[in-house]
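With one protein chain withheld, the remaining protein chains of the complex are depicted in position.
The letters A and B name the chains in turn, as written, and every chain counts its residues from 1.
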Amino acid sequence: MSECTETVTEIEEYDIESEIAENDNIFYKIKNMIRTNKVAAISGLLIIFIIIVAIFAPVFAPHDPYAIDLLSRLKGPSAEHLLGTDELGRDVLSRIIYGSRVSLFVGLVPTLLSMIIGTVLGLISGYFGGKIDFVIMRLADVVLAFPSLLLAMVIMYTLGASTFNLFIALTIINWAGTARVVRSQAMSLKEKEFIEAAKSIGVKDSVIMFKHLLPNCLPSLIVLFTTNIPGAILSEANLSFLGVGAQPPEASWGLMVNNGKKFLFTNPIVALAPGIAILIIVLTFNFLGDGLRDAIDPYMKE
Amino acid sequence: MAKYFFKRILIAVPVLIGVAFITFMMLNVVPGDPITVMMREHVKPDVIENLRKTMHLDDPAIIRFLRFLGDALRGNFGISYKLSRPVTDLIVQAFPVTIKLASTAAIISWIIGIPIGIISAIRQSTIIDQMFMGFALFGVSMPVFLIGLLGQYTFSYKLGWLPVSGFESWKQLVMPALVLGWNSAGTIARLTRSNLLEAMKNDYIRTARAKGLKETGVVVGHALKNSLLPVITIMAIQIASLLSGSVITESIFGIPGIGRLSVDAIQGRDMPLLQGSVVFATALIIFGNICADMLYSLVDPRIRVE
Partner (left out) sequence: MIRRKLAILLTAAIIMLPVLTSCSSSQTSAPAETKTETEEPQAAEPATTDKILKIASSDNPATLDPQKTSEYYREPLNIYDRLVEAVTVDGKPELVPGLAESWEVSQDGLVYTFHLAKDVKFHNGEVFTADDVLFTIDRMMNPNTAAMNTDFFDMIKGATEVFEGKAEHVEGVKAVDDNTVEITLEEPFAPFIANIATPGCSILNREATEAAGDQFGIDTSATVGTGPFKVDSWSVNEEVVLVANKDYFKGAPQIDGYTVKIIPDAETQRMMFESGELDVFDTSEARTQVPYFKSNPDYKDNIISAPEAGLYFYAFNNSMEPYSNLKVRQALQMAVDRQTILDTMYDGEGMVLNTFLPESVLGHNSDAKEIEYNPEKAKELLAEAGYPNGFEMEIIQVSDSATTLEMNEVVQSMMSQIGVNVKITQVDEATYYAMRKAGEIPVYRSSWWADYNDPDNFYYTFFSEKNAVVRSTCYNNPDVFAGLNEARTMVDPDARLKYYQEMDNIIINEDAAILPMFQMNKIFVVSDRVKEFHIAWNGWSDMSFYDVVIEN
């Protein structure tokens, strides 16, 4: 959370008119990161590649990922099936390609949703303070105090296991963190002169919150977004592994590892391939997130 | 300051009740009751009716929640539906196991994380920085169940160095603790690195430098001291992530701890056990957070509380 306060001190020098300059600054920083941090840059490229594969899965997948063929079950890698087939004779590679959709969806959608909810609540909480702040923050306390995987499991059991409900569960467990960060930023920002000035000339609260406070929180929100994605992807994998996540016949990587672990002794590739896929996607997002954090956080570089 | 922490503890009580309430209500809106789960294939309507009566399951949810709350305040979390014994006993039994696992994992995470953080900070933006941070991030990115399965397969099954499952000897602690520890080492490394970098940019460090102190002296004498303190306080905050991680680790390695207990409880719709373990885990996390803040303000008096 340290980066928030730091961003704030830097922002002091800007006034309302220089928001755009601040945004340009982010892009400049990202550009600079791509130049200097090769690992993050390559990770970014990989992520773009994975997104393309996911969008055009039918083009990339050599087989129908759901086509069951009992007579060619658990075949090892071959020219026909590059990563072999699973226990129902389905092509593992095709299932992994389609599985990227689940992982990306689950990584992006709930993270975005939780960020939106967290940002709005955080702004309200930090800007207005008082009772509403107390209520929102105690709510956040409750969510943050729960061991997150347990909370997600309880939600999944309540709502029933499905990809859509996964979105809800992951949104619920993730909003509170964002809300806290945004709140602390909003709290220190609202003391600043330009906000006081806006208030005194009668600018509406909502305008102040979303036009003046929000843009100033943007840098840390971008970092938060990238660093939250891998967590969400891992949560999906964990929940699916425990049987309360994505539902078959959907090709979710966590689910595939869970089904494949029976064949760890005879056909390890059935479990390992999707496991490594999870590792790669999470790792690339983590590298990118780390790079962004370094690049955007002003105190990291002089 | 004592007043502040007293307030914190007071606030923790409604948070705990909120957690218990949310868990309770969520599990109660779903159709079906624990008895059908207990009986599975053997559905006998008359027996189920009798059991529902003896277990007070026909009372409205809110009444049952209040009854639970009343008992819980007296330290009684009820009888587990599935294991027919007091929830308090089950938790007391499982707690030391989880603590043993989590604390070993925490130590491992510091051993890996702190040095990596320091090296990466000193060698900021070099290939060494990226390699070491990469190693730490690898641990964060690896799904716990995947390292668990692979570790079991390689070290226990193929090489026969460690027992496959169980929790009686130190050997059985090695693998699950490594899995869990490596997983949180990345967080520690990140924090150490950014704290150290931040500290090195501070005015007093600049002053120290300007005074002509050698760089090592600067790092050891000033930056490190000030940046490691907050890292040490993270051990308390780590409780949350370690508890979450232990849910899967304990299931894979057959460890009889709190994590496994709560997974069993959710799957068996064992409300008393779930309530008990969730409230307990939450209390632990809140306690950890309060301790962290307290430690923080103790080691660094400049930090104002509130």
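Simple rule for what comes next: a residue touches a chain if its C-beta (ideal position, glycine included) is under 8 Å from a C-beta of that chain, and two chains touch if they have at least 3 such contacts.
Nothing here was measured: the structure is a model prediction, and the numbers come from that model.
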Looking at B:13, B:62 or B:111, which residue reaches the missing chain? B:111
Touching the absent chain in the whole complex: find that residue among B:72, B:200, B:239 or B:261. B:261
Spell out, residue by residue, where the missing chain touches chain A. 67-68, 70-71, 73, 87-88, 157, 160-161, 242-244, 247-249, 258-259, 261-266
List every residue of chain B that touches the chain not included in the displayed model. 30-34, 36-48, 50-51, 53-55, 82-85, 90, 93-94, 107, 110-111, 114-115, 118-119, 122-123, 149, 152-153, 156-157, 160, 163-171, 214-216, 219-220, 224, 251-257, 260-261, 264, 267-269
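Following the convention adopted for this analysis, only the chains that are shown with their structure count from here on.
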Could you pull out which chain A residues touch chain B in their complex? 2-3, 6, 36-39, 138-139, 141-142, 144-150, 153-155, 157-158, 230, 234, 237-238, 241-242, 254, 257-258, 261, 264-265, 268, 271, 275, 278-279, 282-283, 286-287, 290, 293, 297, 299-300, 302
Touching residues on chain B, where the partner in the complex is chain A: 11, 14-16, 18-19, 22-23, 26-27, 29-30, 125, 130, 133-134, 137-138, 140-146, 149, 153, 157, 186, 190, 194-195, 197-198, 201, 240, 243-245, 247-248, 251, 262-263, 266, 269, 274, 278, 281-282, 285-286, 289
